[in-house]
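What follows is a short report on a single structure.
As you look at this complex, bear in mind that one protein chain is not there, while each of the others sits in place.
After this line comes chain A, so read on.
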Amino acid sequence: MRFELTTDQRDFAASLDALLAASDTVAVARAWAEGEHAPGLALWARLAEQGVTMLATEATPVEVCIAFEALGRHAVPGPWVESAAYLATELAGSAQEAIASGTVATVAVPPHTPYALDADVAERVYAAGRDGVRTATPGEPHVSVDRTRRLFSVAPGPVHDTADRSQEAFDLAVLATAAQLLGAGERVLADAVTYVKQRKQFGREIGSYQAIKHRLADVRIALDFARPLVHGAALDPAPRAVSAAKVACADAAYLASRTGLQVHGAIGYTQEFDLSIWITKIRALVTAWGTPAFHRARILDSLVGSHG
């Protein structure tokens, strides 16, 4: 029993974090939102060089979670869950190899993920159905609350060769989304803590007021208890464990975003302030890849079924 990241895993997390911290990901995300995809695609290529796109096939779900937590912490835009988690698992043969080597792809997996994220940027677009994954043609884009997420309706084409692993692919996508939420929540908390130590009202830092302290402590506590559910699910990505991770991370990250906004006050409510990038992303990811209601229902079915 050793329920902690290994030294190698910590090193991997630290090196990804360092790479992303040096990549001005806020500027990348803002450009992506404006339809300027070149910096984001360049970052995609760099992350592919670091192996992020092949983790689903070459490593374990623990490494996948480490990578997606970093992507969330740095608000990296693009169809990462779709490519590096779902399609990397569901596709077979050369299509899978293409994803692993850095081809940007996206997929719609109705009913939980009815739109294909960033289909205008992806080299390959797919739609999942009962009979596997088909190549698809993007239709109309829809505007997301997260300006870095452009969502497309898709028209399915011919059936593609698949690995027939749609359940595993869905669960890994859910888990990756949970890890991304965890990273985003951690970032909002860290920024909120920095801010309340600087911002003064009534002659002292607002972070010295107990009301502020208690709200931020609750965020710390929620994130601390969401993380083991992510790692537990990564060790055994069964549907119930994966859903538990998604519910806990969605709740904790959403609490972080609401609290982060509240302690920042009006400045946090502006699009110009970088916090907005994470607040809107968290809101989008809470319902992406299965709503909290869906995942709670899935957990309950699993639990009461085993108790009946």
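Here is the rule we go by: a residue touches a chain if its C-beta (ideal position, glycine included) is under 8 Å from a C-beta of that chain, and two chains touch if they have at least 3 such contacts; residues count from 1.
Throughout what follows, contacts and distances are computed from a predicted model.
Per UniProt, what's the omitted chain called: "Raffinose/stachyose/melibiose transport system permease protein", "Carbohydrate ABC transporter membrane protein 1, CUT1 family", "Acyl-CoA dehydrogenase family protein" or "MoaD/ThiS family protein"?
"Acyl-CoA dehydrogenase family protein"
Considering the complete complex, identify which of A:P39, A:G102, A:P138 or A:G207 is in touch with the unshown chain.
Of the candidates A:P39, A:G102, A:P138 or A:G207, A:G207 is in touch with the missing chain.
So one chain is hidden, and I want to know which residue out of A:V145, A:V159 or A:L235 touches that hidden chain in the complete assembly.
Candidates A:V145, A:V159 or A:L235; residue touching the omitted chain: A:L235.
In the whole complex, not just what's shown, which of A:T6, A:S101 or A:Q167 touches the removed chain?
Reading the full complex, the residue touching the unseen chain is A:T6.
Would you write out the residues of chain A that touch the absent chain, in ascending order?
Residues 1-6, 9, 62, 189, 193, 196-197, 204-205, 207-210, 212-214, 216-218, 220-221, 224-226, 228-229, 231-232, 235-236, 244, 247-248, 293, 296-297, 299-300, 303-304, 307-308 of chain A touch the chain absent from view.
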